[in-house]
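The complex is shown incomplete by one protein chain, all other protein chains being positioned as in the whole.
Chain IDs A and B follow the sequence of writing; residue 1 opens each chain.
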Amino acid sequence: MISSRWTPYLFLAPALAGLLVFKLVPIAVAVGGSLTGMSLMGDLRFAGLENFEYLFTDPEFWSSLKITLLFNLIINPLQLAVAFALALLVFQPMPGLWFFRTLLVLPMAVSTGISAVLFGLFLDGNLGPLNGFLEWIGIGAQPFHRSQEQALATLIGIATWKGAGYWMLFLLAGLYSIPASVHEAARIDGASAWQRFRYVTLPMMRKPMAFVLVADTAINFLFFAPVYILTSGGPSGATSVLMFQAYRAAFTFSDIGRSLAISTILLAILVVIVVLEFRLLRAPEEERS
Amino acid sequence: MTASPHALMLRYGLLSVLAFIVVCPLAWLALASLRPQAEIFQPISEFGWNTFIPSVLTLDNYRTLWEGDFPLAVKNSTIVALTTVVFGVTVNALAGFAFAAFDFRGKNLLFLLVIASFMMPFEAIVLPLYVMIRAFGWTNSYQALIVPEIANGMVIFLFRQFFASIPRDFYEAARVDGASWLYIFVRIAAPLSWPTVATSSLMLFLAQWDSFFWPIVAASAPDYAVIQVAIARNINFEQNDWGGLFASTNLAILLGTIPFLLMQRFYVRSLISSGIK
Partner (left out) sequence: MHIGRRQFMAGLAGTAFIGSLGRLNAQSVSLSVPWMGWPEEQVRPLMAAFENESGVAIAEERLPIVELFKTLEVRLQARNETPDVYLVDGPLTASYAARGHLLDLGELMAGERDRFVPTTLVQGTYNDTLYAMPLGTSSQLLFYNKKLFAEAGLPEPSADPAARMTWEDLVPLARDLTRPDSSQFGFAFENINPYQLLAVPQSWGAEVIGPDGLTAAGYVDGEAMVEAMSWYQALFQTHKVGPVGTFQTGVTQEMFGSGKLAMMVGGTWNLVGLNKFQDLDFGVAPHPYFAKGKPVTPTGSWHVGINPRTAHMDEATAFVKWLSTRDAMDLWFELRQYPPALKQIWEERADTTFVDPAWAIVRHELAETATPRPATPGYREYEEFLRTAMQDIQTGADVRDTLARAAQNIDREMRKYR
């Protein structure tokens, strides 16, 4: 295929040009910025690893890192599992299916920020209907994001409410691209429903699942607006994820260098985790390469 | 596939419960948007039917929206989102196809860059991006909102994953018949991946429909206000316009769901199912 040596690059060119200019160059600037310090009057100086050294000796950073990892350790598998379950539920045709699908994906048209405002009211201790309901059935009002114990779980709940239907769509598209013939063949061989799922569906869903897991991980590591709007990192630091620290450093403390250092660390962690996720979901036949 | 009636009942039951959980907060929001301003909230001790069913229905909140700058914001968001979808799907699908169908020098590195492109917090790149957009003279224009969002690493990744599940023999066969790669992309790969095209269109659409911070930084002139900005204006330090907030959020959800309704028919078994034996 000598004649098409340049073909892949031509296919790639428009998208990569866009990514380069609007994403990769700014990212490079940001990573470079993590090695600088800025005086109050805006004079830039090379600071080497100062910002990182500062972070590594800051207990707030370490506690944020722990919270970020904990949050992601729970939310990513959870969302993948819920989304997969939803996709299986709305896969096979049945009357009225479009209606359920539509209801399940409604939250994706709510922006993350507005979903936080909405849940702030929905879960409010004084005016929120959910607490009204919980009182009414006798469970009693819950503090939700206002308590150290429930805050992180509440944020996970809100993010999953918004995200599950969205991620479901990708898995649904994946399910539809599994040839029906494969299932038929397995059925003729006498495989049970569970066996067909385990040995036919799951392996063929590796690629869509890898996509959802990787994309979801990236989004959840950068999860931020609800923290800012609902908890300000509290109560007593319980939801202070790294993104919140990065945001505060840049927009409240005017310490861009530190903020970019946190973002760079996030990027590094993400790349490592995503490579691991790819390995986890790699098909056996690819393992040799 | 023939399912037993019990299994079907179970499916309906599960779906109803899940849909109820998902819809509950939105139903409350929708009903609250139909109430007069003073009756939007009830203290939790007064929970009952009236928490959800308004005693008086009014369209006042919507009328106010209609007369204000909300229609302009809907128009702007629609223009921005649809343009992004048209260009974004094309450009990113081409790139995704390249990653899936070809082996070429630097592939792994380029792919890593694509993945990394959506892993940096937007807050960290907003300043260089803003400086760049200003240098282009694009502040307060549609292209400031559209162009940076067309190339999207996540969408490239999505296309790559789905194109990669089409066996390469398919392409090779067509090559042998003398088809160009573009022909293969347009006539073979793309038709096989309607669900993916639909999903990536939704991704790009929603990314723009939900976007908020970048529009405010790059194009905050009133002429370019987008829908999330119009919604957020109801939230104020001194007083919140809950009715306006609820009504505008509700409209944003309903309008933002239309593309999904249109795309729904693409969520069917694609040709590939019958095509591959």
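Note that a contact is a pair of C-beta atoms (placed from the backbone, for glycine too) under 8 Å apart; a residue touches a chain by one contact, two chains touch by 3 or more.
Remember, it's a predicted structure, so these values are computed and weren't measured experimentally.
When the omitted chain is restored, the residue from B:146, B:166 or B:253 that touches it is B:146. Of the candidate positions A:23, A:101 or A:248, contact with the unshown chain belongs to A:248. Annotation for subunit B: contacts to the undisplayed chain at residues 37-38, 40-46, 68-69, 83, 87, 90-91, 94, 126-127, 130-131, 134, 137-143, 146-147, 180-183, 212-213, 216-217, 220-223, 229, 232-233, 235-240, 242. Residues of subunit A that touch the chain left out of view are 3-4, 6-7, 10-11, 13-14, 40-42, 60, 121, 124-127, 143, 146-147, 232-236, 248, 250-256.
Simple rule for what comes next: only the chains that are shown with their structure count from here on.
A straight line joining the Cα centres of subunit A and subunit B is 15 Å long. Interface residues of subunit A facing subunit B in the complex, by the touch rule stated above, are 1, 4-5, 7-9, 11-12, 14-19, 21-27, 29-30, 86, 89-90, 92, 94, 98, 100-114, 117-119, 121-122, 125-129, 131-133, 135-136, 141, 161, 164-166, 169-170, 172-174, 176-181, 183, 204, 207-208, 210-211, 214-215, 218, 221-222, 224, 243, 246-247, 250-251, 256, 259-260, 263-264, 266-267, 270-271, 274. Within the complex formed with subunit A, the subunit B residues making contact are 1, 3, 8, 11-12, 14-16, 18-19, 21-23, 25-26, 28-29, 41-48, 51-52, 91-92, 94-95, 97-99, 101-102, 104, 107, 110, 112-125, 127-129, 132, 147-151, 153-154, 156-158, 161-162, 164-165, 175, 181, 185, 192-193, 195-196, 198-199, 202, 206, 209-212, 228, 231-232, 235, 245, 249, 252-257, 260-261, 264, 267-270, 272-274, 276-277.
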